[in-house]
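What you see is the complex with one protein chain gone and the rest in place.
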Amino acid sequence: MNRVNKWIAEILLVALALVFLSPIYIMLVNSFKDRSELYNNALALPTSFSFTYYAQALEKMNFLTAFGNSLYVTIVSVVIVVVLASMTAWMLVRTNNRLSQVIFMVFVATMLIPFQTLMMPLMQTMGWIRTNLGIPMLNTHEGLIFMNVGFHASLAVFLYHGFMKSIPIALEEAATLDGCSKFGVFWRIVFPMLKTITITIAILDVIAMWNDYLLPSLTLSDKGLRTIPLSTFYFFGEFTIVWNLAMAGLTLTIIPVVIFYFTAQKHIIKGIAEGAVK
Amino acid sequence: MNKWKNKAWFVLFTVPLLLVFTTVVIIPFIIGIVYSFIKWDGIAANAKQFVGFSNYVQVFQDDRFMHSAWITIQFTLMALVLVNVAGLGLSLLVTSKLKSSNLARTLFFMPNLIGGLILGYIWKFIFTDAFKYIGENVGAENIFFNWLLNPQYALYAIVVVFAWQMAGYTMIIYIAGLQGIPDDLMEAAQVDGAGPWHRLTKIVFPLLMPSFTICLFLTLSGAFKIFDVNLSLTGGGPVNSTEMFAMNIFNEIFGYSRYGIGQAKAIIFFVVVAAITLVQVYITKKREVQM
């Protein structure tokens, strides 16, 4: 590829990316406007860049508490999903029998159930567990984590299952001969090689859980337990939205995930570099 | 002895997740199936009445649901193509050796970071204000008008928003797949004189089969279940032209308060969709190449 072509390609790529981001532009500019400015022109740049709406949003959302809650719920859920799903998927791939196939298909099939149809029975089940087993599944972060793991299990198993095949089975066999237990084989040999897909799953799950509104809104009631998306409810009336605060709140919500994604995706690239050495 | 041990390992590795999964997904789903045979308004303290298959019979007489299912299928097919062409295209772009590709892959992924209802509200500004503005000032008014007022274009609008969001999502899965392809394989092909297109179709695509399986499936399931964007962008309108399946069920359960019928709809649609997608997974899985 010659120099000029390369530059054209670079410019086109960046231009495409910017068009892609137009909705984000709308989010940003409207976080600085009051209602009449928004009414006059929703697309224009704001007349002033004052961060008052951000300050208001931070305060109303009780941001620090909500941030801590979101962080706890998301991290613990994602770690558990990754650990349990990778183990399960490995077993399902390496044990090639009818049972494994059925279990895998059940995981896959359940991804097609719309959440709206599960929510009522789910709440009843959780209520039943609380009354009869004494485990408070509702209105606790741990209960939400439990449900997060359940709902994100399918996707993670599905993804691990798909990528597990690219791992040479010979390595595992060698390790087994060396006297490693299955546990050792998995954690020492297999899991490290799943790094790229693990990070991919972590990214997808972190984002999904961080942004989730519906499930936390059903399970968490107390004010002190609210995650970040839950705390933005103040800005969403039945018929209208307090646009500036909602947009400011949204921007504040996604900044941590942007940072996380930016760091995580570097590891994906590093992962390949390492893979190439091997 | 060994066989017994293997079984023990199998149990140890899979049971924790299966336990959680069963409590959270399987049991509620089964309860949901039971509810599809019951007449109930969804309020715990109110009467429940067993009605056999009557809910199912009613669903099949519900023209609006049939229409909704048909729209959902149209939507899914359009979304499937657009999302995966875009996602694959983007992944090839950002794994090329361009300097800006690193930045670009973050930018392309950004849409995913905005979740839920608000995404639809933001896009509403684009389809109403921005499109009107472009139409009036730049021309091309047969493309740039308020899409949300036209039954057909309102559906396209949802496709666009969905594709915009999902393209970045599938992109990162395609990236993960592309990076699993050993460089030496590509270099060898290049040395053998294979052109870019040839390398793409003969080496990259076959090796990307697992990614295709996954992305096609994820797009399918995401499209069939679409709710948030549907609600916030068009609200099912105009004139019910974009009331998709999940929204139809939601309106049945929380609008009309007919819980049993809502569940029956869910079960029917689940069976149909599951049949289609499992066939899809089965077919693409068969084409995957073992390393």
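Each chain carries a letter (A and B) given by its place in the written order, and its residues are counted from 1.
Here, a residue touches a chain if its C-beta (ideal position, glycine included) is under 8 Å from a C-beta of that chain, and two chains touch if they have at least 3 such contacts.
As a convention for this text, contacts and distances are computed from a predicted model.
Colleague: Absent chain per UniProt: "Cytochrome c oxidase subunit 4B", "hydrogenase (acceptor)", "Phosphoribosylformylglycinamidine synthase subunit PurS" or "ABC transporter substrate-binding protein"?
Modeller: So the chain that does not appear here would be "ABC transporter substrate-binding protein", according to UniProt.
Colleague: Specify the residue from the set B:112, B:213, B:251 or B:277 that touches the hidden chain.
Modeller: Selected residue, touching the omitted chain: B:251.
Colleague: For subunit B, which residues reach the chain that was dropped from this view?
Modeller: 41-46, 117, 128, 146, 149, 231, 235-240, 250-251, 254-258
Colleague: Using the touch rule from the top, list residues of subunit A that touch the missing partner.
Modeller: Contacting residues on subunit A, toward the hidden partner: 34-36, 38-40, 60, 75-76, 79-80, 82-83, 119-120, 123-124, 126-127, 130-131, 133-136, 138-140, 142-143, 145-146, 187-188, 191-192, 213, 217-218, 221-223, 226, 230, 232-234, 236-240, 243.
We take it that only the chains that are shown with their structure count from here on.
Colleague: Any idea which subunit B residues touch subunit A in the complex?
Modeller: 6, 9-10, 12-14, 16-18, 20-21, 23-29, 31-32, 35, 42, 44, 93-94, 96, 98-119, 121-123, 125-126, 129-130, 133, 164, 169, 172-173, 175-176, 179-180, 182-183, 210-211, 213-214, 217-218, 220-221, 224-225, 227, 245-246, 249-250, 253, 259, 262-263, 266, 270, 273-274, 277-278, 281, 288, 290-291
Colleague: Provide the residue numbers of subunit A that touch subunit B in the complex, in ascending order.
Modeller: 6, 9-10, 13-14, 16-18, 20-24, 26-27, 30, 41-43, 84-85, 87-88, 90-92, 95, 103, 105-118, 120-122, 124-125, 129, 146-147, 149-151, 153-155, 157-159, 162-163, 165-168, 182-183, 186, 196-197, 200, 203-204, 207-208, 210-214, 229, 236, 241, 246, 250, 254, 257-258, 261-262, 265, 268-269, 271-272, 275-276
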